[in-house]
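My questions will all concern the structure given below.
One protein chain is absent from this view; the other protein chains keep their places.
Should a chain be cited, it is by its letter among A, B and C, assigned in written order, with residues numbered from 1 in that chain.
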Amino acid sequence: MRAILKPEPGPGLTIRDVPEPEIRSDEVLIKVRRAGICGTDLHIYDWDEWSESRIKPPLVLGHEFMGEVVEAGALVENIRVGDRVSAEGHLVCGHCELCRTGQSHVCRDTQIIGIDRDGAFAELVAIPATNIIPIPKSISDDHAALFDPLGNAFHTVLHTEVAGRVVAVVGCGPIGLFAVGIACAAGAAKVIAIEPHADRRALASKMGADRTIDPTSEDVDAKMSDITRGYGADVVCEMSGHPNGIAAAFRICRNGGHVRLLGLPKGLVEVNLARDVIFKGLHVYGVVGRLMYETWIEMRNFLAAGLLDIEPVITHRLPLERFEEGITAMAAGEAAKVVLSLD
Amino acid sequence: MRAILKPEPGPGLTIRDVPEPEIRSDEVLIKVRRAGICGTDLHIYDWDEWSESRIKPPLVLGHEFMGEVVEAGALVENIRVGDRVSAEGHLVCGHCELCRTGQSHVCRDTQIIGIDRDGAFAELVAIPATNIIPIPKSISDDHAALFDPLGNAFHTVLHTEVAGRVVAVVGCGPIGLFAVGIACAAGAAKVIAIEPHADRRALASKMGADRTIDPTSEDVDAKMSDITRGYGADVVCEMSGHPNGIAAAFRICRNGGHVRLLGLPKGLVEVNLARDVIFKGLHVYGVVGRLMYETWIEMRNFLAAGLLDIEPVITHRLPLERFEEGITAMAAGEAAKVVLSLD
Amino acid sequence: MRAILKPEPGPGLTIRDVPEPEIRSDEVLIKVRRAGICGTDLHIYDWDEWSESRIKPPLVLGHEFMGEVVEAGALVENIRVGDRVSAEGHLVCGHCELCRTGQSHVCRDTQIIGIDRDGAFAELVAIPATNIIPIPKSISDDHAALFDPLGNAFHTVLHTEVAGRVVAVVGCGPIGLFAVGIACAAGAAKVIAIEPHADRRALASKMGADRTIDPTSEDVDAKMSDITRGYGADVVCEMSGHPNGIAAAFRICRNGGHVRLLGLPKGLVEVNLARDVIFKGLHVYGVVGRLMYETWIEMRNFLAAGLLDIEPVITHRLPLERFEEGITAMAAGEAAKVVLSLD
Partner (left out) sequence: MRAILKPEPGPGLTIRDVPEPEIRSDEVLIKVRRAGICGTDLHIYDWDEWSESRIKPPLVLGHEFMGEVVEAGALVENIRVGDRVSAEGHLVCGHCELCRTGQSHVCRDTQIIGIDRDGAFAELVAIPATNIIPIPKSISDDHAALFDPLGNAFHTVLHTEVAGRVVAVVGCGPIGLFAVGIACAAGAAKVIAIEPHADRRALASKMGADRTIDPTSEDVDAKMSDITRGYGADVVCEMSGHPNGIAAAFRICRNGGHVRLLGLPKGLVEVNLARDVIFKGLHVYGVVGRLMYETWIEMRNFLAAGLLDIEPVITHRLPLERFEEGITAMAAGEAAKVVLSLD
């Protein structure tokens, strides 16, 4: 079958024919129809330090996808051939104390498809049945393919109640843009997007942001103070991973408020813990993956109910073969979300 | 000053001139501009058993209102003459363990204006400064006057997260109608209103209900099962106080779901606790008043942000003098909310 | 193998040789060493209405037990032959929305061992690997055998924080007695046990109750008011299932407090919902089973840390063959917990 492959250590990716995956008795085989390119895929393409330490080529990339079940293992009871599905790409052990107490998203034995084992940039992908989420007809293929990054945003925004609250989103890449839309749909009183790129601010407005702030030309702290009558935001979603974004996130959060960190900074970050966390009585939450499977059920309910339209975030649609165009557009900051098509 | 008065024990109310109230050093005096008629006012009008045991005439009625501050006691720091305000009508002791731990709404020494001391169906009303909520310009007088019953609905709906959940509202009097609108604004995936009166079902649809069910002609359980793929509603808000409504609330709630009881039944109610509460693992919450003052801040944020329009619930607007028309319309089931005007 | 069997519809139980169970590839086979007799087993013995509707003989009874793994299916990864284990006896579907969101304990497709399929009053029992809990050496066989009812008590008491709170336990059968001990171990400021039988009150004191109240000779409401300076208990655990116990539970709970219902009443129960639930702003929680598997991990941690000694609750130890003596003692109200031994 065709697949986007990292054939050996080093930069670049290639399309190549590879053997079809085989499934265990508790897995299903999925014919992939759509897949999203993630920032992580760019890192693997570039072969950065993290990739070098983690990725063992040859490896099929891709962890955001949807498709149709074409085969189900003998022990699989609730999923049938023909089901239209997406899937959680984090494969967890299922029997550690974290997995047994609703915290699978931080299982220490997590394996990620497209990173630790073959992924979904291929005609077929094998996935444990526990990880499968059936998709109702009312959700389009393109949108279902984005449940992985969309789930990151849901996990972040809905960690505690946002209805009637002021929510700030720092950094409007695809997940930040999703977060803006989710906060609006969940009844946030005000949603403020903070983002240096004008086109992303425009997308944030499309997703429903009440205000956007350009941190390169505006005084973020002063603006936020104005908007919140001096209190600061109730909830700040840090999606940039940039040290300046992180510092701003702590500063613009109100006393007693919530900062959620999803954007990944490199190495050590300097934080004024006494002034910005302790004296403010902040709640800080590190967001990794999606809650299994609260996030998935919520996300599906939102999309099926039409509460949220993620269409503006998809800026590029390409056939699998033209994946490099997508990577180039993302690297150039010209793309928000790129969806690859396999049919 | 003019006031609607229960002059002595017995049915009926009268408009009469009464002395102006005096304020303590920690109170403010408010010139009332709008006031809402509550179902409780009808009970007092009718002089039912409860009224007879609780009300000590002469008493000025009225606990839903807004107006303008015309005088502030010497110790009042944060409220000024001229402020446009509404107020929590439950006056609590402030120093018991409940009041000191964020549970003032269940303080055992609560006094309610218009019930235990003179209320707001009058040109002037005296209120402790702690109970005052300033109202921003973007919220109209009529809507600000309804913060008391609207707050009941907010307290009920937002007790736990409803974003992405299925919410059923049983009974669509004014508070039930508010609840429908709030659930929609807070991102509920589906909002179902269950109500026998066709005009109230129509109002529920106007407030945003995705479905309405007539329990007199439809099979509520079967409908709810269809809508929820057999699970039942995640959250059920019981606003009818009717034994049938209460029984339905428990039945249509999903296993592990939340039933919130606000409607007041008379006397003992038969509940199948083993089948409907214990084996289902339900969470049941009794809703009284409004959280002081989380509910008030949330409510103000929702209305100021334009997330919720409560206009459809106001069916009658009358000058104070014509209050009996309002009471008659409510008693006949022809009115949802009646707002009295004093200017 | 030997097993305690309900051979056909009707009262009574018999010991008989039955075929050994076979396991699926995701199950393990356990050689049973200890098993506890539950009140439910008495109902099945007596063949009451509920038993008649639910039990399909022939059936091996027993759902409280511990033992040693003697065989593991091909797909079982984390459990080994020789492991000393107890097990959750509720077998759930694993793929409904409740199971996927941490609410397996209310899965609608639950099957219970000893009720819906062959149980643990036998030399061998087959259990899905997901349901197995390894037991550390510091926990004795007898105590490990009681994780099922002990877990009911943990689920009830630790539903919300009890540290520094006043906890009342209504009804001191084995689960009520466990609840007393757990509340003490978890830092409750006062634990009050309400129970008509003198010997059970004595056991409650042994388990750590600060006070006991005999509802047949003392004024429960007055005593509780004295003990709590008029507030009522913060948390009430209703373990009796008796209408009087349930009514008392609601009355003695403080405004805004928590009532947890575990005892199973028969049929409809009259509740003064307006006075006792709504005006008090109560939180009521129906307790079924154990949280999978938060409760199991907590329980194991408590016992392994020596925080709780459940020894006083075990009043009888008998070999399997003498099970009828245990049933007789329980029916006569002479026993708290009866542990059967198979070695």
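Keep this in mind: a residue touches a chain if its C-beta (ideal position, glycine included) is under 8 Å from a C-beta of that chain, and two chains touch if they have at least 3 such contacts.
Owing to the predicted nature of the structure, the values given are computational and were not obtained by experimental measurement.
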item	value
Of C:Ala74, C:Ala304 or C:Ala331, the residue in touch with the unshown chain	C:Ala304
Residue of A:Ile79, A:Val162, A:Ile192 or A:Leu262 in touch with the missing chain, whole complex considered	A:Leu262
Of C:Ile23, C:Leu158 or C:Val284, the one touching the omitted chain in the full complex	C:Leu158
Touch residues of subunit C, complete complex, unshown partner	158, 161-165, 185-187, 189-190, 297-299, 301-302, 304-305, 307
Interface with the undisplayed chain - residues on subunit A	97-98, 103, 105-108, 230-231, 241, 246, 254-256, 261-262, 264-274, 277-289
Footprint left on subunit B by the chain that the document does not show	25-26, 75, 77-78, 93-95, 97, 100-102, 129-130, 292-294, 296-297
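In this text, only the chains that are shown with their structure count from here on.
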item	value
Maximum inter-chain contact count - chain pair	B-C
Computed distance of Cα centres, subunit C from subunit B, in Å	41
Multi-partner residues of subunit C (at least 2 other chains)	97
